[in-house]
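Have a look at the structure that comes next, please.
All protein chains but one are shown at their positions in the complex.
Each chain gets a letter, A and B, in the order it is written, and its residues are counted from 1.
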Amino acid sequence: MKKLVAILLALVLVVSLAACAKPAATTDTPAAEAPASGNPVVKIGIYEPASGDNGAGGKQETLGIEYAHSVSPTVEINGTTYDVELVKVDNESSNDKAASAASTLVSAGVSVVLGSYGSGVSIAASPSFEAAGIPAIGITCTNPQVTEGNTHYFRICFLDPFQGTVLANYAYSTLGMKTAYCLSKLGDDYSGGLVNYFVKAFEALGGTCVQDTFPDGNSDFTSYINNAKNSGAEVFFSPVSTEAAQLIIDQAESQALGMPILAGDTWDSNVILQAAKGKTVDVTVTTFYPEGANAEFDAGFKAWVNADATQLANNGGDDTVAAVTAMGYDAYFFALEAMKKAASIDPAAIMEALWSTTYEGVSGPIALDQVNGDAIRNTAYVKHANNETGAWDALPPVTIG
Amino acid sequence: MKQKSKAELWIAFAAIALIYVAVTVLEQTVDSNHIIFTVLKKGAIYSLVAVSMNLLNGFTGLFSLGQAGFMLIGAYTYSIFTMPTEVKLTESVYKYYEAAIKFDTGIFVGLICAGLAAALFAALIGLPVLRLKSDYLAIATIGFAEIIRAIFQWDVLGPVTNGANVMRNYLDLTDVKIPFTDIAFPPTLYVFLASGVCIGLIVLLINSSYGRAFKAIRDDEVAAEAMGINLFKHKEMSFIISSFFAGVSGALLAMYQYTVQAAQFKSAMTYEILLIVVIGGIGSVSGSLIASFLYIAASEWWLRGLDMGKFLGIEAPNLFRSGFRRFVFSIIIMMIVLFFSKGLMGDKEISFAGLVRRFNKRAKTAKGGGIDG
Partner (left out) sequence: MLDFLHANLSYFLSGISVGGQYALIAIGYTMVYGILRLINFAHGDVFMVAGLMMVYLSTALPVTIAIPLVLIMTVVLGFVIERAAYKPLRTAPRMSVMISAIGISYLLQNAALYFTGGLAKVYPAIPWLSQSVTIWGSTTKMVTIVTPILTIVLVVLLTLLIKYTKVGMAMRAVSKDFETSRLMGIRINSVISVTFVIGSFLAAVGSILYFTNYASVTPISGGMPGLKCFVAAVFGGIGSIPGAVIGAFIIGIAENIIKGGTSIFGFGGSGWTTFSDAFTFALLIIILVVKPTGLFGEKATDKA
């Protein structure tokens, strides 16, 4: 018996060692793989989480890119038609996996990188892309530090100082709340940053904030919910990952939180809708795109996602159009637009061209400012979770400036 | 222990020199974005921490699982010391705090300080912990590593550690210069040199009279004490030295990664290093080296395809999806643990005696190892 297993193990080892040859060959010569069409290939890296805290959101954003790829699998650059190949890598929502995930993309020879969902992993991978001279386009990472002070990271969504202000205005002026309880995850750039900007804006309006943080891997939120109740807060602001959000909603229900919950773009996910359905919690979020804003895109995406069980599962089990999906779709075409403008698939040329690229996306027009390469956006959409239908109800969008 | 023959030593030196030449040549000829450099750099860093863990677990018989904590101290000390003052004064890293440490040092000083800081902590922790035995020691060191992680994330220390937020913009591998010039030092070679020097020091220590005392403690504490070996002194010494090098490797990891965050250094990281040591063979330096590179190459390179939908040319996106690599990997590791518990090398080292024998006919016995702890 033992011998048999030993032989089996030896086989497994041999197979895995032999494996080195094949992937090595593909990474050595990226262009050598001739596709069926005979066209040259341009590679776009997808740097997104597929597991971990932000796995659900990362998958939806990736779906948007993949749907865009299915709509337009080729691009014409300078008169030559290129086949676009997507190279996906999972950054596991973890900052320490960022460097090795990024180097996988770099060594695969991608021309441009899209992603990531979650600001922390984008910040952590940024130097790797910079060292390799590859431009990256942030899709929904809203923390200013992603693009600040560098010339290779761009972004097509709004930023946290804006989003925080919108949320603070909504809480203070629209809801009329004077005290807010803010909960962020320890060491998470996204929630920490957004809470910081929310607090600044909310206090400038005359409100007061109570801040709290929870450590990584925490699943017991009852004490935080009790803290919120005891602090005299009227609104619960918690722009954390969807994974924590499920638990917060569930425990807010059982502990009778009794105040509205506000959150940022991460909570715009059907994970939240499924968690809030049939409960009494009151969830409001700000986001990039409301379902129904572009009927053609919505219908196309729904048909595409329903056609494949894996895709449907990756979208959270139903065909809700998440804002991050729309953003992923726009990011793909924005990248193609930049390649056309650069008239080259050379990363350096694309990086140069990105500064002046414009594109009319489903989430609105995209143009970048000339300081950090951030999208010039001044509208955030507000959504409220409907506890009965399990869908989003659109509230009036907010425009500032 | 028998004296190694001169010829054998020369061959060992030649082999090491050959590795360095190969790395240098590789770095000058192959595209610097190739995945091989990720493997080499990370492999060298993990080699160092694996050897430092082996010094404790394999050579002194202390089952300590605090490696991640000491790496954290090293990584943070390095990043705090080498972050340029002008970066500290702006908001770009210390966004929510005002940086308290307003000076910066060079890379070399940073690396040494990283080691010293880890060693200092080890000295303090060692006092209570080293009196415990086997699994109690293991669980206490895990506990200390977790406490260290919590302290570094504490917002009261934010002006020093930037709270729980990412540290970045310190001097990394791309900032290494050839001394007295402005030419960039080849990064992979640099990591190899730094790790190589440290591992060399550990090997010298193991072969010194202190090293023999460590092994005596591992093999039989009572006998060692009867022979006049001061148990606590030697245990503490091994613990401090091991932690020093864990700290240096943490600093190197920070250099390699460009950014570093306390949340990374969980006990899972220690387990990973422990598994490398086990694969290589507990009590074998060369085993740890080989295992580190194999482990990193497999997880970063060879088995990546298992996660990305395509492996060995077989395309099966539903089978080869995210997480499959780690699943397969853990099965392989379990097999090694169960059926090859001696690892690749057992407690032996790569022996050049066999090679020597071909050249001069005198038979040499391979270097003897201790009894498995």
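Criterion: a residue touches a chain if its C-beta (ideal position, glycine included) is under 8 Å from a C-beta of that chain, and two chains touch if they have at least 3 such contacts.
Quantities reported herein were computed from a predicted structural model and do not represent experimental measurements.
**Q** Of the listed residues A:Y67, A:Y224 or A:Y289, which contacts the missing chain in the full complex?
**A** A:Y224
**Q** Which one touches the absent chain: A:L205, A:L247, A:A293 or A:L312?
**A** Once the missing chain is taken into account, the touching residue is A:L247.
**Q** For the chain left off this view, which of B:A150, B:L201, B:M227 or B:I314 is in contact with it?
**A** Residue touching the chain left out of view: B:A150.
**Q** What residue numbers in chain B mark contact with the hidden partner chain?
**A** Interface residues of chain B facing the absent chain: 57, 63, 128-129, 131-136, 138-140, 142-144, 146-147, 149-151, 153-156, 163-164, 267-268, 271, 274-275, 278, 282, 321-324, 326-327, 329-331, 333-334, 337-338, 341, 372-373.
**Q** Kindly note down the residues of chain A that lie in touch with the hidden chain.
**A** Counting over the whole complex, chain A touches the hidden chain at residues 50-52, 55-56, 59, 90, 92, 186, 210-215, 217-224, 226-227, 229-231, 242-243, 246-247, 250-251, 253-256, 274-275, 313-314.
The criterion applied here is as follows: only the chains that are shown with their structure count from here on.
**Q** With chain centres taken as the means of their Cα atoms, state the distance from chain A to chain B in Å.
**A** Roughly 34 Å separates the two chain centres.
**Q** Per the contact definition, I'd like the list of chain A residues that touch chain B in the complex.
**A** Listed in rising order, the residues of chain A that touch chain B are 2, 5-6, 9, 12-13, 15-20, 22-24, 27-28, 50-51, 87-90, 94-96, 98-100, 103-104, 106-107, 109, 120, 123-124, 126-128, 131-132, 145, 148-149, 186-189, 192-193, 196, 213, 215-216, 310.
**Q** Okay, in this complex, where on chain B does chain A touch?
**A** 33-35, 38, 42, 92, 95-96, 150, 153, 155, 163-166, 168, 172, 174, 256-259, 261-264, 297-298, 300-305, 307-309, 311-313, 317-318, 321-323, 328, 331-332, 335-336, 339-340
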